[in-house]
Structures are given as structure tokens and as C-alpha cells.
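All protein chains of the complex are present and in place, except for one that has been dropped.
This part shows chain A:
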Amino acid sequence: MAAPCVSCYAALSCRLFLGGRVSLSQKQGVWKAAAAELQTGTGSQILRLRHTTGVSTKKNVAALRRETYTVDFIKKQIEEFNIGKRHLANMMGEDPETFTQEDIDKAIAYLFPSGLFEKQARPIMKHPEQIFPKQRAIQWGEDGRPFHFLFYTGKQAYYSLMHEAYGKLLEVEKRQNQLQAKGLFSEKTKTKDLIDSRWLIKEELEEMLVEKLSDQDYAQFIRLLERLLTLHCGSEEEFVQRFRRSVTIQSKKQLIEPVQYDEQGMAFSTSEGKRKSAKAEAIVYGHGSGRIKVNGIDYLLYFPVTQDREQLMFPFHFLDRLGKHDTTCTVSGGGRSSQAGAIRLAVARALCSFVTEEEVEWMRQGVCKNIQSVCLLGHCFKHLL
């Protein structure tokens, strides 16, 4: 499917890599020296590792330039990464065999604490596949003859993908026709829930195929996949699922407070919210007439500006529960606008516990559809921007 990134090549006849090779060889030499040092040094391992663990430092220098990397180079990097990983595990006192990527991240963050705000600028140690951009291997052989039959279309990976997808479509149609002819065709095949996943965007598809695509190509591909979906294919689901990414829903991650009950049996729920430097805590009662008290003062007096009161209105308005809950809040810090925002967040979280399951589903549908449509629209119109 995707063009293999690293594949064997004839060492000498490749014209493209000659230029790159010269500059790389120096670095390779340095790395060799480093590797040698790694193996020989015993007592002073820890000190040397800080300077010479080529995997963690040198990546940031060379890796982000748009040059081609030799296959050997990548292989070497992978070896060094593995060795470095074992050394790191040793240093941290963990078992080298079961040292996962998360452990590596934690160890690096511990050993190289950085106060930089940009997360991507901090020291990282990851597998070379994730650091070096994927590249297409040489697509023709010694005699200059290309390997792939679609090479001369220019976008071989894309066209081969389309070809495969269309082939599957035809198969499914043929199968359905056969079933219909036999009379065994059933409409009841369930379509899986498409709400919480979205199609790949163009950049992701380009990354997957390691090829440049145009907008029309991308649109064509998505249309083909959608057509495949409408045919109720049970067997091609994995094929299609490869091109869908799940939309992580914030609401699922959020912890919903259970409703508490106080002495008179009135249901209430508490939660906090923050905005800029204002902190607010809100207690929302189950039944009431829509009165809100902020720091003991009526909200009309506390927020004379209409804009602030509109902010308070939004959580109730969204759920259509404007006059049904009483609220008591305490807020401190920030200015009037940020206090209003903090209370809004606190109230929204507190209201979550009063929200029934159907409402959750309805909200998610509404919100996800909005996200999907916004993503697609933004993508389609980005060339206008």
C-alpha cells in the first residue's frame, strides 16, 4: 500500500544520494567514534553519555533539514537508539528489556529538565522513524526500469490506492448482486457508528502515502471511500477504518460529578472553574427559579454589565433550562470579565451532573457534526485564505 520507506538499493549506481553522502560521512565518523566510546567507557559512562549519546542530541541538529537519508544511516540510527535506550534504562535502574517509550520520555524529562514553553523544543528521544521524515525509497532498479507499474503516472501510491479501493468496491457490488440473485440479501447489516471518527485530512493522507496530492485527488478519494461505505460492506471495514481517525471527545474525558443531596432532600452539585486568574466555585441546585447569587450578592448587582450576565446565561440556555436552577457561587481574583467566564465554566461543569443521557447524546451529535463540518469546510476553503 504505502511505498516502502526503506528498501535495499544498489550502493553505487544511485545518483541522488552522492551529494548527501559526503556531508553525512563526517557525521558518521563522529558517530562511530561515539559508539566506540560508548562501548569502551565503563566507569565514566554516565558523563560521556551526556555528551555523546548521539541519538538524543544530534537528531535535533540534522534531522529537520530536508535532505535525503541513506538507508544505512537510518539503520544505524535505529541501532544507536536501541543501545541508548538500554543505557538509559540502566541509568534509571529499570529493566532494559521492558523499558517503554513512555518510560524513556519520563527519564529524559527528569534528566534534562527544560523550562522552554514550546513542547517541541525540549529534548526528546524517540525512535528514528518518528523523527526522520519518511522518504520514498528509490523506485527504479539498476537498469532504470521502475518497480511499480504506475510509476509513470507521477503519483504512483495515490493511484494504486485508488485502484485498490475501486477494486474492492467492484467486489462488494458483485457479491451483493450474487446475494440478491440468490435472494439472501439482507438490509440489516449495521453501519458502525461514524460519529466519533472522521476522515483523514489531506495532510495526513499525504504523510501516509509520502506523496504530494492535490485537493481534487483528495476529494475524489474520500468520495470513493464514502461510496464504499454506503454499500454496507462488512468485510472491507478494516480497509476503510485505516482512513478514519477518531475524534477525541472532551466530554468523555471529563469527570462527571454525581449529584449530591443535602438535608432537605434538594439535589445539588458543586464544581469549580477558572479563567485567566479568576477562580470560581458554583453550587447548582436541582429545582429553583433561576436566581443566582455571587459572593452573596444578586448577580444583577454584581455584574452590572449585560455582557457578563450573558456569559452566565449560556450554560443554561444551551440546555434550555433557563429558569429551572438556583445557583450560588463564590468567585475571587481576575477582573469582571474573567470572573464571569470562570463562573460560566463552573456552572457548566456543575450542570453536567443534572444532564440526562439523551441530552449527552444529543449534545455530542450536535457538537461533533459541527466539528466535522468545520474541519471539512476549513479544509476545502483553505486555498481561499
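To be clear about the criterion, a residue touches a chain if its C-beta (ideal position, glycine included) is under 8 Å from a C-beta of that chain, and two chains touch if they have at least 3 such contacts; residues count from 1.
Here, contacts and distances are computed from a predicted model.
*Asks:* Mind telling me which option in "Small ribosomal subunit protein mS29", "Thioredoxin reductase 1, cytoplasmic", "Dynactin subunit 6" or "Vacuolar protein sorting-associated protein 16 homolog" is what UniProt lists for the chain we can't see?
*Replies:* Going by UniProt, the chain not displayed is called "Small ribosomal subunit protein mS29".
*Asks:* Pick from A:73, A:316 or A:354: which residue touches the chain that isn't shown?
*Replies:* A:316
*Asks:* On chain A, where is the contact patch with the chain that was removed from view?
*Replies:* Looking at chain A, the ones touching the missing chain are residues 290, 297-301, 304, 306, 309-310, 312-313, 316-317, 320, 322-323.
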